[in-house]
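This report refers to the structure that appears directly beneath it.
One protein chain omitted, others in place.
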Amino acid sequence: MNIELNNITKRFGDLVAVNDLSMSIQDGEFITLVGPSGCGKTTTLRMIAGLETPTEGTIEFDGKDVTNASPQERKIAFVFQAYALYPHMTARKNMSFALEHTDVPEDEIDQRINEAASMLGIEGHLDKRPPSLSGGQQQRVALGRSIVRDPEIFLLDEPLSNLDAKLRVQMRAELQQLHQEIKTTTVYVTHDQEEAMTMSDRVAILNDGKLQQIDTPGVVYSQPANQFVAGFIGSPSMNFLDCQLDGSSKTLRTSAFSLQAPEEASEDVETLGVRPEELTIAPSGEGDLSAEVSVFEQIGSYNILYLENDDLDEELVAQVEGSNHFDPGERVDIQIDPTHIHLFDRDGDAVYNPPLPSKE
Amino acid sequence: MSITGLQNRIVRRLRFDRSEIDWKPYLYLLPAFVMIAVFLAYPLVDTFILSFQEVVTLGIQGEKRWVGLANYEAVLTDPLFWRSAKNTIIFSFGMLVIPLFLGLGLAMVINRGIKGKSSLRALIFVPVVVPIVVAGIVFSWILSPNGLLNWGLTAVGLIERPIRFLNSIELSLPSVMLMVVWKRTGYYMVILLAGLQGLPNDVYEAAKIMGKSRWAMFRYITLPLLKPAILIVVVLGIIDSLRAFAHVYVMTGGGPSNASEILSTHFYKVAFSYFNFGKGAAYGFILFGMALVLSVIAIKLSGGSEI
Partner (left out) sequence: MQEIERRRLLQGIAAAGTIGLAGCGGGGGNGDGSSDGNGGTGGDGGGTGDTQTANGGGSGSSPIQITLRERDDPMAAYAPAFNEGHDDIEVKASIQPPEEKYRSLISEINAGNAPEVVGLDVIYLPRFVELGALADLGPLYNEMGHDDYFDPLFPDFTTWNDTIHGLPFWIDCSVYVYNKAHFEEAGLDPESPPETFQEFLDASRAIKENTDYTPLALNLAGSGSLGLELFFFMPHVWAGGGKLFNEEMTESLIDQQPAIDALKFFKTMYEEDLSTDPTSNDTWTLPPFINQSTSMAFSAGYISHIADQAPEVWENMGTAMFPKPEGGTQSSFLGGNAVVIPEQIKQQSPEKFEAAKEFIRWSQSEDGMRTTVEDIGYLPPRQSGLETDYVEEQSHLYDEFTRAMEQGHAPPMHPKIIQMQDPLNGALARALLGEQTPEEALSQAKSEIDSILQQG
């Protein structure tokens, strides 16, 4: 089912939670709304669900206006952050409850539950009550409860945030797999950019109630529309340095070094953005600048350096290969690939992004 | 494992543990334990023993005679006991059933959020803090032949002669129940409201998305989730129905002609007015047993121990 949000605004008193948001979601798509807390992503999801009504704007499902339709008229399923399971019902009852007193016959309810349970791997837990299930199992029951209803749209509100890190990664994969199997339009809300990047067909980044960018994970990562997106997506975050463009020499100047500017660079550039992995360690004397290691974080497959240069106000973060080790206080030379930089203007809008890496 | 092996292990553990016991926690518990023993256990045991005895003479060397179950038999064959028991069941509707329904309704209205909710909540709770004796006296005034209620009923022409609410065979018990309902509703409302406010909002939203009706949400979500709070109310109601004394004593004294006699007022007469020490003790234990059994039944019926 297609979802069309047309200039949606939602106000709670003086607070503008969602500001003039428009977005169209394709049938079968897995889309993620991501942003810091308070950015309006959950409110947007709840408006799609029908739990909130937009103050302005319309919502269309397959071209039909559902702005004021009740949740049950929208044929959606909603998975809550805290699962919202009924603690007094068994897992099976939690799943069947949605279908009781509907026109679904009883044997079909059973069949659907069993299918969902085996899909989710909770066949053995159907007769337990939620309090005696683990967080992951509860999450699966909550998913199962949604699946058995055979909804047109799946809405998930930070469903993994109550799980521990390891389980979160595992569930992430399972959710993707699930989506592959059922191919239902899915809107997924998270504050975790990594979840957004790994799971979605497209990612919508929101800030202060406004849509910043909506595109595939590859695009939002490589070609962020603005400085906010650039900083929000990717971990560790992109380095931002004040800079000016010398138009005559096509040179970007920061307080510590200069770089060859790309062709597209224009006069109003104010900020240079470089992802940590694009800062490479150069042999002594060959780098664009030299800096002192203040902190060395060993991650394993890669390591992270926090670097200080006397001429720069900002601290630089570099990501290096796992085999490279440094000690705090050590001086290193840094090289920046001028084709992999991002440039932003005074308003933070992207002036230059490197081209997308071509598939090989 | 062989029996002897097991025994050896236990013996070894006991030997080992004895030297290792840390007495300090027990030392800290001692004052509380002594207080309980002196003020709770001793009178309880003493009374229990007394319930199988008859006091022949008073005094330090006072003579007591073992009478077996005669005291219990005396209580249970007393027609007034059964009359009082029946009245207590009726009374429990005022103490428990009616205010439970009213309190639940009010709690849900207030929980949903209406205008003036906090002042309404305070207003409903006021009766709870009014001392029972004061409430009894005030209701006695209101219900008296020249009281407010009769004045009002006469004024609007519903009745010609004042109704004697309190000294009426039919109306005395309902009159007391009226006061009790007035006092208990706010009490239960507060407990149930606390329970309601503790319920997560998302389960209702989940049900809303499933298209469940209001009634279905109440029946299948609110009621079951509120069960612990309701259970507290039910157990309190049962125990207080059996303990309620001043309610009846102040307003009707159990009359007229025992029409509003409940177990606790009858017990009071037997134990403290008639000086039937053994029978009184037996009566007390019967009440104690009833409270215990009924509470356990309530907990079992509700299918849980999560009180």
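Per-chain residue numbering starts at 1, and chain names A and B are given in the order in which the chains are listed.
Everything that follows uses one rule, which is that contacts are C-beta pairs under 8 Å (C-beta built on N, C-alpha and C of every residue); 3 or more make two chains touch, one makes a residue touch a chain.
What you are looking at is a predicted structure, and each value in this text was computed from that prediction instead of being measured.
Colleague: With touch as defined up top, name the shown chains that contact the chain not shown.
Modeller: Output: missing chain touches B.
Colleague: So one chain is hidden, and I want to know which residue out of B:Phe101, B:Trp151 or B:Phe275 touches that hidden chain in the complete assembly.
Modeller: B:Phe275
Colleague: Consider the whole complex, including the chain that is not shown, and state which of B:Ala85, B:Met108, B:Val130 or B:Ile299 touches that chain.
Modeller: Residue touching the absent chain, from the options given: B:Val130.
Colleague: From the list B:Phe52, B:Phe81 or B:Tyr187, which touches the chain that is not on show?
Modeller: That would be B:Tyr187, which touches the missing chain.
Colleague: Of the residues listed, B:Asn111, B:Asn150 or B:Ser168, which one is in contact with the missing chain?
Modeller: Of all options in B:Asn111, B:Asn150 or B:Ser168, contact with the hidden chain holds for B:Ser168.
Colleague: Tell me, which residues in chain B touch the chain that this view leaves out?
Modeller: On the chain B side, contact with the omitted chain comes from 43-44, 46-47, 50-51, 55-60, 62-63, 74, 80, 128-134, 137, 140, 144-145, 164, 166-169, 172, 183, 187, 240, 242-247, 249-260, 264-265, 267-269, 271-275, 277, 280-285, 287-288, 291.
Basically, only the chains that are shown with their structure count from here on.
Colleague: Can you name the residues of chain B that touch chain A in the complex?
Modeller: 200, 202-203, 205-206, 208-211, 216, 220-221, 224-225, 227
Colleague: Help me check something: in the complex, which residues belonging to chain A touch chain B?
Modeller: By the definition above, chain A touches chain B via 49-51, 70-72, 76-78, 80-82, 84-89, 97-98, 101-102, 145, 149.
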